[in-house]
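Removed from the display is one protein chain of the complex; every other protein chain stays in position.
Chain lettering (A, B and C) follows the sequence in which the chains are written, and residue indices restart at 1 in each chain.
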């Protein structure tokens, strides 16, 4: 029944990790800091990257022998929740889930591992491609003779990254290569997102890149890293939702209309209860899914669990942030109140790596495949 | 914009028709009469059939030269709404939509027309078949040498009808034939429905039957009659929903908890408002659809309009009757209050001829086909 | 000597319980779709009684198993897993704990063994026509007359009263108390007397498990007062604390989901991607609810007291259960209005019966509206 039941010592570790991450973000200014970064044009704060690295955040799932904390995805989720609570723009989930997710599986001894864990560099990961109708398409970006040709889409943090991990088609199957920001023949078309962040479309014409790994293991590692990232994004949404709910609860306790707090109206109360229940279900479901992923080796099962997490987290975050705007009334529609920042961040995180309907479809298909196997 | 705008004289005709149908049903005992019939084992009241016939109900859409009122589907909808309001078990929609819908298109001079319009006989229509997994299947019931072989499913009113209009495969394409109740080799397996009515599965082994029509016109007439019936069933659900809402509104005004009417609690009020809005949208949408069907000759467009009507009506009726039970609290769950009868009738009418999800699918496909044409 | 179940490991204990149910519980009684009369399950009850397992939560000294919270959850989980009927357990679940906590030694000595043996079969007289969500609004009066209380009034929604020998009830003993929660007492009364009349209530599905009970100068001896006079309300509330997690247990929804899945598969409903999506929503709603349930269950197992927030389990799961049964109706297509089992493969699934069964969950046990009121104030701290 309670498959996620952890030994008490592990639970205690997670509690400490949560506390230290929360303290770190709150000291740095909480969501106010995130607002300032957005107002100054997006991107992230280099000092914060270093602080996070010092706290071990980026290496949370990296084995201790590679300089990480050697904890699991559940621990990564704890950190992601805290990132979500303050809508921090730093690429924690991308780094933990994708960049390090790929490197630790494919080339754990590469120097970039240490640099990423240590916050000395930030890489963006380019693995998806856009088709003619604007949606995702089969990969066609090629790597040959040390050079990349083609394009990649939906690269998170493309404007600020110091380099790109690119999954491309090599002569003998898939490869993982590293291209430097500003390399020859590399152009980055960055589109601003609702939360102020930049999502990039890359195009390569003979861009030099270093090969890090090749063969089917690249696809396998990518699939598993995407599962991790999807689950971590779900955790980030859970933290975001929880905080958005708290902010809203506080607001309806103080905002008065008709000479009483709007939170004294039964309709508002019941809506708040429903959001609260939604938050708690999402938190429990997502935490359980991440915990189960830690104990699971089969990548297909891990993918199903990640889809479970993201489906739930997106459903909850959409509902909570949208209702939060309504409960705030007119001020919710302004940029002056933080709640709008949460809505905007939720829009971005929900769209990234697939929304709830998408992941319900994957979840069902995975479940059917397991049943048939 | 207001495509359904009827000439004032037609609107007045419909108003009078509505009034006379309502008076007729109310005088006969309203929903109380329906409850008694259910308690005595289902079926309908022969006297009521005669009264309805005298009021012209069955012939509402039959041309005047065939003894009908010569009105349109909109008028049929008015009557169906009134049937729904008192959850009358008499087969008004089946007779108007299916039995007479087939006969008036295929053999308007057949003697059964007059008998049906005059309430002297009631026929059930057997046109669907059940496949091996329990769902609908391709037709395989055959008619040859004056005899039927095979089976039919989901025959409404199978236990009480005096005969069956059967759509079967003849030697040269589809045929419409008439088999008498109790004919040789005919067995009826009747399953009781939630509302106390009987739904029959027929099986024929060399059952004698009279051929009424043959050829592709049979399929065309069937499709169009099914559209009519679907739209009329939607109207019946609209009437049912409106009355279920009225009953519930009355209840929450009088039922007290915590020393005040439960209808004074804001949460209950808003829910009542939502049900009310749902009722009104359904009524307008369904009436508009039926009105448009009257002015439309293309059977595909008529089918789309019927799907629009049924999709809306089922969505509304499900929501309204289920919420009505909740608003009634514990007594809503008993058979002592009428609201349960409305829930049960809504279950049957929703399942019959396809529910909302089913009709949304048909609607979308029809719309795409029109767009492509 | 008595076994000290709590000393066993959880795994061993689960194995023990599972083994007993699997070996001894009659196949024909698994997942009974209705509430049985006692006669129907008497044979099983006798087996349980012989084993000493009738009252898992009661202290051993009173004939119970004396399970702690962790073991108790395991016991119930296994019971649900195997589809073991809970029997006529109002005596064990409600009256017994009440007497153990508030009763006199004489009351304990007399009533507890009779509960365990099912010599007495109990029903619960709480709700009244004017006291549903507002339970404290009850009007059934009990007045002292010599050695007896004389009872007048009416109870309603009394589950299986027509198959009970006794009723435990909340009655108004001081009509002049300043607040309606005061002046209420807890009485035990025999059903077999001329002043008590039972009428079954037919539900909209045609079932007759609920009853009305009319009291017309019915009598019960004064010694059948449990606890202090006029303090019944507080006692009744105290009884509910451990119950609150069970009313939010995922089992009903999980069972319904399993039924939905096999039905939908048999009927080919999974060919429709729209249906698949809605099934996935429902299934994930149940999975994630179970995760939340596990969190509360862990609290119990750690010996913590559950807060008012546990009510969220009930809100979520009862509504989820309803949606699942609504999907069954949808999957049934043109058979969605048909009473009785619908054939899929070799088994019959009664979709309408499941649909009906899911209805009362949002109404009884504190309607979901009441639960939301409670959460709003007690958990979210909203005013007014």
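Assume a residue touches a chain if its C-beta (ideal position, glycine included) is under 8 Å from a C-beta of that chain, and two chains touch if they have at least 3 such contacts.
None of the values given here were measured: they were computed from a predicted structure.
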Neighbouring shown chains of the undisplayed chain, as defined at the top: A, B, C
Omitted-chain contact residue, chosen from B:288, B:323, B:338 or B:355: B:288
Omitted-chain contact residue, chosen from B:18, B:35, B:130 or B:270: B:270
Absent-chain contact - pick from A:115, A:128, A:169 or A:264: A:128
Touching residue (missing chain; options A:139, A:301, A:347 or A:365): A:347
Footprint left on chain A by the chain that the document does not show: 128, 133-136, 153-154, 191-195, 199, 256-259, 265, 267-268, 318, 322, 325-326, 329-330, 332-336, 340-341, 343-344, 347-355, 357-358, 361
Contact footprint on chain C, counting only the chain that is left out: 272-274, 277
Residues of chain B (touch criterion as defined above) contacting the omitted chain: 1-5, 249, 252-253, 260-261, 263-266, 268-270, 272-274, 276-277, 280-282, 284-285, 287-288, 308, 311-312, 357, 360-361, 363-364, 367
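Just so we're on the same page, only the chains that are shown with their structure count from here on.
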Chain nearest the overall C-alpha centroid of the shown protein atoms: C
Whole-Å gap separating chain A and chain B, where each centre is the average of the chain's CA atoms: 52
Between chain A and chain C, centroid-to-centroid distance (C-alpha), Å: 43
Between chain B and chain C, centroid-to-centroid distance (C-alpha), Å: 40
Per-residue overlap in chain C, given as positions that touch at least 2 other chains: 369, 372
Residues of chain A whose C-beta touches two or more other chains: 265-266, 270
